[in-house]
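Once you've had a glance at the structure underneath, I'll fire off some questions.
Moving on to subunit A:
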Amino acid sequence: MPTSTPQTERAATRPATENLLEVSGLEKHFPITRGAFIRRTVGAVRAVDGLDFTVRTGETLGVVGESGCGKSTTGRLVTRLLEPTGGKITFEGRDITHMSVRQMRELRRDVQMIFQDPYSSLNPRHTVGTIVGAPLRIQNIPTPKGQKRAVQDLLELVGLNPEHYNRYPHEFSGGQRQRIGIARALALRPKLIVCDEPVSALDVSIQAQVVNLLDDLQRELNLTYMFIAHDLSVVKHISDRVAVMYLGKMVELAPRDALYATPMHPYTLALLSAVPVPDPSRRDKAQRERVLLTGDVPSPIDPPSGCRFRTRCWKAQDKCAQEVPPFVELAPGHRVACHFPVTDAERTPQGRMAAQHAAAEVPPDTAAEPAL
Partner candidate 1 sequence: GGGGSSSNSSNNNTGSSSGFNAGTKGIVNPSTKKGGTLRIGYSSDVDSFDPTRIYYASGENFMALYNRTLLAPAQKPGKDGLVLQPDLAESLPQISADKLTYTFKLRKGLKFEDGSPITSKDVKYAVERSFAQDVLSGGPTYIVDQLDQGQNYPGPYKDTDPNKMGLKSVQTPDDSTIVFHLAQPYADFPYLLPMLAGAVPAAKDTGEKYTDHVVSDGPYKFESFDPGKKVVLVRNPNWDPATDPIRKALPDRIEMTLQMNPDELDKQLLDGTLDIDFGQTGVQQAAQAKILLDPKLKANADEPNTGFIRYVTISSKVAPFDNIHCRKAVQYAADKVALQTARGGADAGGDIATNMLPPNIAGYDPNLDPFNTKSGKPQIDKAKQELAACGKPNGFETKIAVRNKGKEPKTAEALQQALAAVGIKATIDQSDASLYFRSTIGSPDNVHAKGYGLMFAGWGADFPTAGGFLQVLVDGRKIQPSGNNNYGELNDPEINSLIDKANSEPDPKKSAAIWSQINAKVMDTATQLPFVYDKALNYRNPRLTNVFVWSYYGEWDFSALGLSDGK
Partner candidate 2 sequence: MTLGPVTSSTDVATPAGEETPTIADGKKIEGRSLGRIAWMRLKRDKLAMAGGGFIIFLILVAILAPLINKVLGHPVNEYHQDKIDPNLGGIPPVGTWGGISKDFLLGVQPVTGRDLFSQIIYGAQTSLLIALLATLLAVVIGIVVGVTAGYYGGWVDSLFSRFMDLILAFPLILFAIALISVLPPTKGFRIAVMVLIIGGFSWPYIGRIVRGQALSLREREFVEAARSVGAGSFRIIFRELLPNLAAPILVYSTLIIPSNILFEAALSFLGVGVPPPTPSWGRLLSDAVDYYEYDPMYMLIPGLAIFVTVLAFNLFGDGLRDALDPKSNR
């Protein structure tokens, strides 16, 4: 098994100051239309509603949050597969917010994406060679040793047998397919790769193979990742910094260790405490200390006013309903959008107990309305 310096050290030794990607005020609203002949807009899904963050060269930014909070949408906006409704995206100092399809072709070489579902992200009618070679063909990348050779190099790079050039995706297992997807993303030698839940669909044992592969590739090819996942453990493992999203907004963004050790947003706290611990001896303790949120995430069509988390937050006060909390840096590199950040006391077991009690008492009519 290859050994290397621990990831934490690695992040520290690299100059991680330069911002590869800068995002400010990013918004995406999907209009909801009705009618067959005359289509009218009756509302909008505010999937992403004002995000500010940066991704530094060579780092991995983890993005976590509950289903539907806008993680994938953010990823697609960054790769410009979606046109932002508002805000600004800067890549390597260039404003790419509203680049045309033509201008984007160039950018595609630098920003690539790895998809969640290894079954649907590969065209079943194409051979592995075609799939991995497609970026090269589309972008007219010169391949001195021939395209086939280039593709086989890529396959080898991601740990696949280069002989499999002519096989079809259905002949591969999930983990292998995900490797094919990674090879495709690497074909253009991108600088930034947005990984949208690349391991969620895989079994634990296979998941680890892929995570390790991503790790190795980052090191070898000096890649920058934006790593989207809902599994907090995986994100913790792979990220340098982690952003937590809730209902289209970023609620907390901090260096990994800071976030996991001292979460400042009540939602982050609840999220972390909800993760089941694979340690039966800590079972009772974990359960006692868990901050159980009631109810579900509200609908992004009609999000709550002010702080979006307030309907499920045990610390919510009037202010939370009236004012949108600013996304401010409360500790070095640690930004939080909360009027009443979690105090140190609340992170103690007793504090959590108190929080849990409080959380349970959030009035059901505001908390438990179903998401539409």
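How were these picked? Simply put, all candidates are chains of the complex that A comes from, given by their letters.
By definition in this document, contacts are C-beta pairs under 8 Å (C-beta built on N, C-alpha and C of every residue); 3 or more make two chains touch, one makes a residue touch a chain; residues count from 1.
For clarity, every value in this text was computed on a predicted model and none was experimentally measured.
K.L.:
All of 1 or 2 belong to the same complex as subunit A; which of them touches it?
P.N.:
2
K.L.:
Show which residues of subunit A lie in contact with candidate 2 when the two form their complex.
P.N.:
For this pair, the touching residues of subunit A are 1-2, 33, 36-37, 39, 76, 79, 81, 101, 104-105, 108-109, 112-113, 115-117, 120-127, 131, 134-136, 138-139, 141, 143-145, 150, 153-154, 156-161, 163-164, 166-168, 170-173, 175-176, 179, 181, 184, 186-189, 208-209, 212-213, 216-217, 220-221.
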